[in-house]
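Right, one structure below, let's go through it.
Just one protein chain is left out here, and the rest sit where they should.
Chain nomenclature is as follows: A and B, assigned in order of appearance, with residue numbering initiated at 1 for each chain independently.
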Amino acid sequence: MNDVTLEVRNLSTHFETRAGTVRAVDDISFSVSRGRVLGLVGESGSGKSVTGFSIIGLVDPPGRIAGGQILFQGRDITQLPERELRSLRGNRIAMIFQDPMMTLNPVLRIDTQMIETVLAHAKVSHEEARTRARDALGMVGIPSPDERLKAYPHQFSGGMRQRVAIAIALLHRPDLIVADEPTTALDVTIQAQILAEVQKLARDNGTALIWITHDLSVVAGLADEIAVMYAGRIVESGTVADVLDRPLHPYTHGLIGSVPSRNRRGTKLRQIPGMTPSLLNLPGGCAFRTRCARADAACEQDPPTTEPVAGHALRCFHPQLEVVA
Amino acid sequence: MSAALDIPAPPKEETPFQRFAREFADSKLAVLGLVIVLLVAVLAIAAPWIAPQNPYDLAQLDIMDGRLPPGSVSADGLTFWLGTDDQGRDMLSGIIYGLRISLSVGVGSAVIAGVIGSALGLIAAYAGGKIETAIMRLVDLQLSFPSILVALMILAFLGKGVANVMLALVIVEWARYARTARSAALVERRREYIEAAECLALPRWRVLFRHLLPNCMPPLIVIGTIQIARAITLEATLSFLGLGVPITEPSLGLLIANGYQYMLSGKYWISFYPGIALLVTIVAINLVGDHLRDVLNPRLQR
Partner (left out) sequence: MTTWLLRRLIQAVFVVLVMTVIVFIGLHVIGDPIDILISPEADQAERARAVAALGLDQPLWKQYGLFLWGGLHGDLGRSFVFNEPALQLIGGRMPATMELAVTAVLLSVVIGIPLGLYAGLNPDSLLGRTTMAGSILGFSLPTFWVGLMLIMVFAVQLGWLPSTGRGETAELFGVQWSFLTRDGLAHMALPALNLSLGNIALVLRLTRAGVRENIHMDYVRFARAKGLSPARVVLVHVMKNILIPVVTIIGLEFGSTIAFSVVTESVFAWPGMGKLIIDSINVLDRPVIVAYLMIIVFLFITINLLVDLLYTVLDPRVRLENRQ
């Protein structure tokens, strides 16, 4: 079964700053298969966005991919020359950004921004490109796409702009979409609509989807697998059922405990004490130990990745086996 | 266990001025600029004691020494390091005296414009309403026309002369101070110490000038530095065009204008060296001003 669209092996992305090296992504591995959705969860600053940009090859200096492989359909794209990488971007691998108010160029019309994407990867006429752009707008549920093509971004609401961005990502029916918190900036109702549509589109096209978010409740309904990131590392990963119902890592416990839920009404919302550590010159050992109630001397060593249950990986010396209330 | 995450030791206590001096010294170029500015200022102030010759004492001039190239020696054994002009005047002495006039006109007008402009700007911010609208409309109108045009217009009506040039420079410059003072004051006004002063029912002028003004000084100092350079440039330009200072009080601009006709015949030094003096002064002031802006701008202090 060679349905694996993307396999990331031991990826590290570092930022060389004057104050020192920031290990934004530190030795992470995961994979996504055709038609599957991976939820990449973590607090801000955990390295999840940098992971997304690493996959699409848009890490700008002073950042650089310091090690590891990113195998896209079996090919290591970290070794590809920029030219070939560019022919994949927006074509086989697409990305949707967080803030729809910022991702579209404010002074170019929607048709310009869509048609240039079509023409960048397909040798078709301008007319054909326009038709494809219009169809893509229709697909993401934008009414009267012919007229809307001639509009400028500021004439759309935030939700509509994100639909346009999604339509652009879908233009070439990519094999992989990296979505970086695409619904965070939107209203809850619009968020739900977009989630449902993206899920359907990905399933129908057999697209693999990486959904980056800090919101566990979003991935709970959307993803097949979950990887939890903390301070540049994946601390726990597995199927949605494994990670959310039988979490092992104290950090995952903390995350789940801090989501408000109906069946915990009246009980105090738990929060994780302390703050995410600065990634600058992070000392060795488990990065979570300063906030962890279970930490002891052993945690000053790097915890290895273990698989206590098949398919459920973990980096912790003291997994928390009891079920969350 | 967080021992490994060592926190840098807090910096030693330093006064705001020490901090300012340390940050200013960060830029070697700006320090060099400051040194040059101080040097030029000393030259200008001490001109009568430093200059080899009093270039405006006709008894010391000999027309036979006219237009000598740099390094020539006069009949009385005086070396003209930078040559002489058509009157046989030592250019070095002429430049030192010229700096005196250029600097006093530039600094003088910048200070007067600064006082008037800042006062109007503060009043606009503090008074608000129609007074503010009137003052700021005038500022906008003034700033929409280039400085040279406004100065030309004033001098065309008033005629030449040091006082008229200074008046023109003040009229050209006040608006920029007013705009800066107003925007700084609008920010400061909302601070609590102003509210506190107002609660104490202090007289308005006291709140305005004793409390508000000192806290608006940093941006005004930055603008003031750059405005001095602009004033010196504009004065030199006007004098070069023959509309500025009279021939009896030649600034650097006028010295350059006097040498212009000889330049085409290769006697470059009469224009060239005063120009270099002007240039070095302006660039040095700008270097200081540019860096002051970086140091004093609170937005850049993270």
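In this section, a residue touches a chain if its C-beta (ideal position, glycine included) is under 8 Å from a C-beta of that chain, and two chains touch if they have at least 3 such contacts.
These numbers were taken from a predicted model, which means no experiment stands behind them.
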| item | value |
| --- | --- |
| Candidates A:97, A:156 or A:317 - the one touching the absent chain | A:97 |
| Of A:28, A:56, A:77 or A:244, the residue in touch with the unshown chain | A:56 |
| Of A:10, A:79, A:131 or A:155, the one touching the omitted chain in the full complex | A:155 |
| From B:24, B:56 or B:268, residue that would touch the chain that is not displayed | B:268 |
| Per the touch definition above, residue among B:30, B:139, B:229 or B:296 touching the missing chain | B:229 |
| Residue ranges of subunit A at the interface with the undisplayed chain | 53, 56, 58, 86-91, 94-95, 97-99, 102-109, 113, 116-117, 120-121, 152, 154-155, 165, 168 |
| Touching residues on subunit B - with respect to the absent chain | 141, 144-146, 148-149, 152-153, 155-158, 229, 233, 236-237, 240-243, 253, 256, 260, 263-264, 266, 268, 271-272, 275, 278-279, 282-283, 286, 290 |
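Everything that follows uses one rule, which is that only the chains that are shown with their structure count from here on.
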| item | value |
| --- | --- |
| Centre-of-Cα separation between subunit B and subunit A, whole angstrom | 56 |
